[in-house]
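First the structure, which I've put down as structure tokens, then a few questions once you've had a look.
Of the protein chains in this complex, all but one are displayed in their positions.
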Amino acid sequence: MRDTFTLITVILAGVGLLYFGSIGAGPYWQIVALNLAMWIALTQSWSLFSGLTGYISLGHAVAYGLGAYMMATLFSEWPIWVLVPMGGLVAGVFALIVALPVLRVRGPYFVILSFGLSELVKYVLLVVETALGQSSRLLFGAPGTQTLLVWMLALAAVATLLRHVIGLSRFGQGLVAIREDETAAETIGIPITRYKVLAFALSTVIPGMVGAVMALRSTYFEVLQVFSPTISFTIVTIAIIGGAGDARGPVLGAVFLIALSETLRGVSPQLYLVFLGLSLIFFVRFVPNGLTGLLRGGGR
Amino acid sequence: MIESLLSAQLLFAAAVLGALYALIGLGLNLVYGTMRLLNIAHGDILMVGAFAAFWWFTLTSLSPLIALPLIAVFGAAIGLALYFALFRHQLAQELDASVIEGRSLLLFFGVSVVTQNVTALLFTATPRAYRHLDEVYRFGDLAMTGNRIAALVCAVTLLIAMLIFLKKTLFGIEIRALIQHREAARIVGVNVEKVQMVAISIGFAVTAIAGTLLSMTEQTNPFMGFRFTIAAFVVIIIGGLGNIRGGIIAGFLLAVMEIYAVTIFSAEARSILIYGGFVLAIILRPQGLLGVRKRA
Partner (left out) sequence: MSLLDIQNLTKTFGGIKALDAVELYVEEGSVHGLMGANGAGKTTLFSIVAGNQSLTSGTISFAGTRIDGKRPDQICHAGIARTFQIVRPFSGMTVRQNVEIAVLFGRKQTPVRGEIAGITDEILTQCGLIGLSDQSSGTLTLATRKRLEVARALGTDPKLLMLDEVMAGLTPTEVDDMITALLTLKDRMGLTILIIEHVMSALNRMSDCITVLHHGQLIAHGTAETISANPAIAEAYFGTDDGDEETD
């Protein structure tokens, strides 16, 4: 309990620092803060499912994309404060629908399946958009970076808290047992299918909302951009680098990523990706428990 | 409509594509079957082979077919380099297969991103193409370009050579033994490490060759590999993981489905077919649709 209290304090401090700091420092830094908050929100949510159950999802871009699509298509009809949660809802419902067949597959096959699923949804929506006569959609009158920053910081804070609380809960312990040994877990009374489906769906809600918010960033929306495998890949890389064992990992990993991104992206986006790929390779090979693993002394 | 569907033109296109898919499926099966490495950078090796061919032709004006042995060696070298840098240590520990699979997936993912973007840095993302052997030969209604004929002939020759290698040579037999039952192979005296090195060299070499053959007929760009990685995985899943012959059949099967899907529906249909097939194949039979193999 004291642990949680400390965390809440840290989160509030962090949010405050990011918000007021970036407002003071200028629009460029607001965007940096926005991206940092975005990756934290995405990776904490991912970690809730993949970090605890060990089912590594390489397709979380699908949740992001569905939320963004929701925002892009209904932007002119409904207000933003309705559409953002709706983005999360759509992603969650999609996850519930595909969960049963998809979660029957284990280990690395789940990894490539999740990737394939995200790509499939992307191409289906591409066909749908063509049929609707849309190649890209325009969003006029979207709110400015400051408003988006508030949304994103809120999502990052909630995602971090959620990851922490679930990690300590009975539900979270059941998920860890599932990661250790599904058959044994079921035999001692854990309803493994129900838990996996629940965690999976839960892990897509905030990414859906993140996608909806980010759709407002650019004035035009394109299917290929929001369902990008780079998003999925970056989430996993952040989790590996930061460590997926607890709520600190995604924060450390996201900071690392933003530092890398701000240094290299201006020089060349490809160079940034090269270093990101090298970082992933390095950490998987030599530091599999990530930065938080190092902090804990290399143990679990 | 039926006549056009059964036209020699479509069948020829399917044959060429099928031979290529069979090759890349074979390459992936060798690497996965012997070492349980999930090479998600597989298509990027193909891309490297394609780029190598492009630069060979551009700089020497000689046919890439002449450079095939060179490119094969280049591919093999990349495979061996990755083997020593990333996998040798883990494989020697004899960890559980699922751990190797999981880690290799992430490692190869990194390799894929690095390969694609290094190539983009070196050569920009602009697609490249070159004209070689593009005279058209006609047999009745069938029009074939020389490069496609060459690609088909080379690919099929290589496939047959590989089948003979796997059946008749010592290394080939050892590779098959390692695929079928790792522990038993070790016990009967197979030098696991050496065979692994041979397998990854051949697997990468074959894939690089496929890339060269492909470069004669299609544009090359640093990000072309994705599509072939997915195709390769569909092929080995349908054919049965580690099942060499199954993979070859599955390669042709996939090509037929793809060519006909695009003809009947549209180009977008191809992506939906491939990814949809991929998703279904993994959900329904991770152990393969064409036969069950014993796993070590």
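For this structure, a couple of remarks:
Per-chain residue numbering starts at 1, and chain names A and B are given in the order in which the chains are listed.
Heads up, the rule we're going with is that contacts are C-beta pairs under 8 Å (C-beta built on N, C-alpha and C of every residue); 3 or more make two chains touch, one makes a residue touch a chain.
None of the values given here were measured: they were computed from a predicted structure.
Contacts of the undisplayed chain with the visible chains, over the whole complex, involve A.
Contact with the chain that does not appear here is found for just one residue of A:L149, A:I192 or A:L252, A:I192.
Where chain A meets the omitted chain, the residues involved are 170, 173-174, 176-177, 179-181, 183-192, 300.
What we mean here is this: only the chains that are shown with their structure count from here on.
A separation of 32 Å divides the Cα centre of chain A from that of chain B.
Taken together, the chain A residues at the contact with chain B in this complex read 56, 58, 101-102, 104-109, 111-113, 116-117, 119-120, 123-124, 126-127, 130, 229, 233, 236-237, 240, 268, 270-271, 273-274, 276-281, 284-285, 288.
For chain B in complex with chain A, the touching residues are 38, 40, 86, 98, 101-103, 105-107, 109-114, 116-118, 120-121, 226, 230, 233, 268, 271-272, 275-276, 278-279, 282-283, 286.
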